[in-house]
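Not every chain is included here, but those present sit where they belong.
Should a chain be cited, it is by its letter among A and B, assigned in written order, with residues numbered from 1 in that chain.
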């Protein structure tokens, strides 16, 4: 009996080996490769204050849909090598998303097919010295945009609706992620301090015009201890100013406080784009909360205000630009976790535009100037 | 000795863990992710009655080449979550296939790169209540086109050569699969009854012209018991009629009967495209059989007739349109299974066109009006 049990264990193990049979090309004892992803889809309806409505199958209302491969290898003495390849999905259509090869408008790849547009890097890390990554990754400021937005930079109520969308600044290839980057990440064991610095290059010929276009650099520093987590970040991208794009700086600071009965969020962004016609400057402040509910769920709330410091449509008697093309957004949602991997969610968001502002909830069509934009979505997010 | 055996079993298990090391990002006890695919290639030669010949490495002569990732998670109480991401391959060239983002000609993605064009969805299913899927999937009528065609909608002899190809109706983005869909599938335990209903949206702005373009809906109902399987389906896609595309309806009914010595197939399709210049209406009937042979093989036979109800080239004395731009196709093939995963196959098909008809066997070049099209292929299909 004992023998037979052992044999059956052994046989199962062998069978697993052959049935699974999915091994790394160069497997070693300390290695692992992980296939992972998210498929997040929901019914979505967005409305413009001027009457337009779009009924859609929304994508990524709770988390960005994606597929990826990642792995690490233990090299001994605290040193590890690793890689990460992760691409966005639009599972409503089976499409992927474009990446950008040179951090400039000319480097945009065609929309539709799969790429590893989110993250694509090789890394060497050491438990004491930190990590160096080379490749494509989120820029420092975007990490704050994700972690300190109660809607995690996804769905109709994401904070980024105000920060970037409708910014009148054309394509900003480095607004979220950058290519051709080197980054350094502090090690994990610094008593709560964390941070990273990143540089990226547009890979232009040095003696050609606008040779700095697409170069960028950024920094993020944070501190997390107990219920608190705060971080500040700054990223500056260089572009020769054209009608659509110019030097672009983004600074933000944010934090969360988990008070037990609720987790509170705050995020403040300053974005500047230096165009030939003058600088576009926008400041956004957002506060929000997660409130646990129904044992496995949480309510999500946010309120955001965008102050367009460069607007010209409304002037105070003193001639100072103020509150002209500004916008407010509020969002409310509920996430119901069916398991650690699968959740149902519903979100509603509404943007009130002023002056010439035409901000729009994610997935919607841009309203007429000064008209509102709103939308709801009901979806399911499944991770693997 | 016993101890050492145990130890070695344990060691092997650990080694498997590390060597395989390919885990889900958020693995749970009840979850599984499956990598799967088909690589199907063969030598193919197609001929036009007017002398043209193409010698090619044909792709998907037996099954559509593809690669995919799918998985399910048991949520308890009969509820399951799941996802499916599957893209077509052209392994003769390493290319993938385009998908369509809005069910309209404007939403076609670029040809060549990989997408998940076949299926891309998240699903929630319950053993008693059935399944809801959101994403991209085959339209209801296409499931009949696959299951009730003895050539399974693949290769030079597929029934679809007559139903769609050469239809003079330009691009029909929703002829096979649709994006932005919600579908409901009956549960498995209904005493043989099965079925599904699907709606999809073109995601247009409601107050823009042609705002219904790309919207579609469809239904499929079937009954399988013992040796019989029959199903009927209907899909209607909305398009404002232009020169190339208009409202498109496809209805079909089909069945199989496994008589033991042979499995018989029948499939009848009605396709209508409402163009500004008048409706294009085509009816196709196909019969066929699979005959087991040589222990591990089966012979495949089909005969199909297309009646173009909207042709104008030939009129009866009474003025009734009849048999003008019609076509006949017959196909014969043999599949030899080397294993459950790997098969060799050969297929021959010939289409006789009449009037202005220019139908063509899959992979061939369109013949001159009324000339024949024929082709053979010899290939190997390997699934993983």
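Quick note on the criterion: a contact is a pair of C-beta atoms (placed from the backbone, for glycine too) under 8 Å apart; a residue touches a chain by one contact, two chains touch by 3 or more.
What you see is a predicted model; the values in this text were computed from it and never measured.
K.L.:
In this structure file, how many copies does the full complex comprise, given 2 in place?
P.N.:
Copies present in the complete complex number 3.
The definition used in the following text is that only the chains that are shown with their structure count from here on.
K.L.:
If subunit A and subunit B share one sequence, what is the angle of the rotation that overlays their CA atoms, in steps of 5 degrees?
P.N.:
120
K.L.:
Whole-Å distance, subunit A centre to subunit B centre, using C-alpha means?
P.N.:
Each chain reduced to its C-alpha mean, subunit A and subunit B end up 36 Å apart.
K.L.:
Going by the contact rule at the top, pick out the subunit A residues touching subunit B in the complex.
P.N.:
Per the touch definition, subunit A meets subunit B at residues 2-3, 6, 9-10, 13-14, 16-17, 20, 22-24, 27-37, 39-43, 51-57, 67-68, 71, 89-96, 110-114, 338-342, 365, 379-384.
K.L.:
State the interface residues of subunit B toward subunit A in the complex, per the touch definition above.
P.N.:
Going through subunit B, the ones touching subunit A are 2, 5-6, 9, 12-13, 15-16, 18-26, 28, 31, 33, 35, 69, 71, 73, 75, 79, 81-83, 85, 87, 96, 98-102, 107, 109-110, 112-122, 124, 134-136, 179-182, 201, 203-208.
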